[in-house]
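Dropping a structure here in structure tokens format, bear with me for questions.
Note that this complex is displayed minus one protein chain, with the remaining chains in position.
Just so it is clear, A, B and C label the chains in written order, and each chain counts residues from 1 on its own.
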Amino acid sequence: MRLHVPIHLRWGDLDAFNHVNNVALLKLLEEARVRAFWRPAAGEDAPPTAVLDPSLGAGVLTLIARQEVEYYAPIPYQRRPLDVQLWFGKLGGSSIEVCYDVLSPADAGGAQILYARASTTVVKADGATGRPLRISPLERAAWEPYLEDTAEFTHRR
Amino acid sequence: MRLHVPIHLRWGDLDAFNHVNNVALLKLLEEARVRAFWRPAAGEDAPPTAVLDPSLGAGVLTLIARQEVEYYAPIPYQRRPLDVQLWFGKLGGSSIEVCYDVLSPADAGGAQILYARASTTVVKADGATGRPLRISPLERAAWEPYLEDTAEFTHRR
Amino acid sequence: MRLHVPIHLRWGDLDAFNHVNNVALLKLLEEARVRAFWRPAAGEDAPPTAVLDPSLGAGVLTLIARQEVEYYAPIPYQRRPLDVQLWFGKLGGSSIEVCYDVLSPADAGGAQILYARASTTVVKADGATGRPLRISPLERAAWEPYLEDTAEFTHRR
Partner (left out) sequence: MRLHVPIHLRWGDLDAFNHVNNVALLKLLEEARVRAFWRPAAGEDAPPTAVLDPSLGAGVLTLIARQEVEYYAPIPYQRRPLDVQLWFGKLGGSSIEVCYDVLSPADAGGAQILYARASTTVVKADGATGRPLRISPLERAAWEPYLEDTAEFTHRR
């Protein structure tokens, strides 16, 4: 199962070539990841996107160990949010592999364009010591429905 | 009359002080301005926010001549879009003064917090020559409903 | 007296108009300010730019209360660092007004181009409580040589 996170572009994501910059794309992935894992503040209603509850809590640091991304089509500025689809390629002892397909807006009509595919290895760590923390059974149970095959990269050497 | 443009924060807008960075705030204003003036592509439905039609068209450059901003309260990361209120402080011969109040989300309940106030002087210019272009009667007619008193800055020396 | 801080552009500062973005300019000012006030780590030699010693230390927060900027000429990408000239327009009880002239590289030959002028009001505050802190006599003595007339803005209404 995939989590669909709508992410709005900003005109400022464009670079001098007038397309969403390749680095800016990773900012979109970061935001999709934050929105997926972020625990809403008390009193804040559930947001329109699903939330991976239980979210990573206070005192927990998430370290980025590696990222891989392939770009398939230039992304123009558009007002409708991109459809960032997110799943897990692996649930390890203390690390998770988050995979993403970045597609054109879901409600634009016609076939969606696959703009990019990516993966991020996130390590759950202690906020004070920086040491890896084990993923809890509660977290594993909440995340397992989103476990799929890892993202396949076509241009990898 | 003010135009209300919902603008989503990104976690990446935070700086090392864990609040929306003072420069990142101007990226939010830029995006609000683009969304207000952007002519949707053919086939794209009207977006949820009002559009200042007739928008500035192709071959027209918008130069930023000056900006002024005052910060009143730190902005934490939050999932709901900020309520960026936008109006014109002045419609000149070839320049417009865009004013903004940046408030906490409109639907969060309770009184809204005024985070910041700003103004941007935008000059309409010829895309090829860079020379100022006169604002057309059509544009003036479309924009006049949004003409209000210019933003009042309280900390200006 | 002005402090000259060389600041390198990044190609990523350009926007879709192929010039340094108006918001990115404020990132350059932020970096010039940080370099001017940053206390080098122990063991780090004095950097090539002068340092406003005594710098603002640990436990001290610097809040940005307002900014004003005027843009006079588009800035192209270039490898040589811009010449950001920095001085104080005012030394208040707990706030300082930092003024900037952003010029083309100092060593490029010919007359320098004034790209932009700006000012930032910085409030010295307690890192824990957020309350304004008085500027110390030591700080005042170190900063007074850089006190000049405040930046004059020509497009202010």
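The rule is short, and it goes like this: a residue touches a chain if its C-beta (ideal position, glycine included) is under 8 Å from a C-beta of that chain, and two chains touch if they have at least 3 such contacts.
In this text the structure is predicted, and so the values were computed from the model without any measurement.
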Study note, to complete from the structure: Those residues of chain B that touch the unshown chain are 11-12, 14-16, 18, 21, 23, 77
Study note, to complete from the structure: Residues on chain C facing the left-out chain by the touch rule are 8, 10-12, 27, 30-31, 34-35, 38, 40-41, 43-44, 47, 77-80, 108-109
Check your understanding: Hey, which chain A residues sit against the chain that's not shown?
Key -> 17, 22-23, 26-27, 30, 61, 63-71, 89-90, 97, 121, 150, 153, 155-157
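Criterion: only the chains that are shown with their structure count from here on.
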Exercise for review: Would you mind reporting the rotation angle for the C-alpha fit of chain A onto chain C, rounded to the nearest 5 degrees?
Suggested key: 180
Exercise for review: Check the residue numbers that chain A and chain B use where they touch, and answer same if over half are used by both copies, otherwise different.
Suggested key: same
Practice item. Would you kindly say which chain has the C-alpha centre located farthest from the C-alpha centre of chain B? Key: A
Point to revise | Computed distance of Cα centres, chain C from chain A, in Å | key: 36
Review point. In chain B, what residues contact two or more other chains?
Key: 27, 30
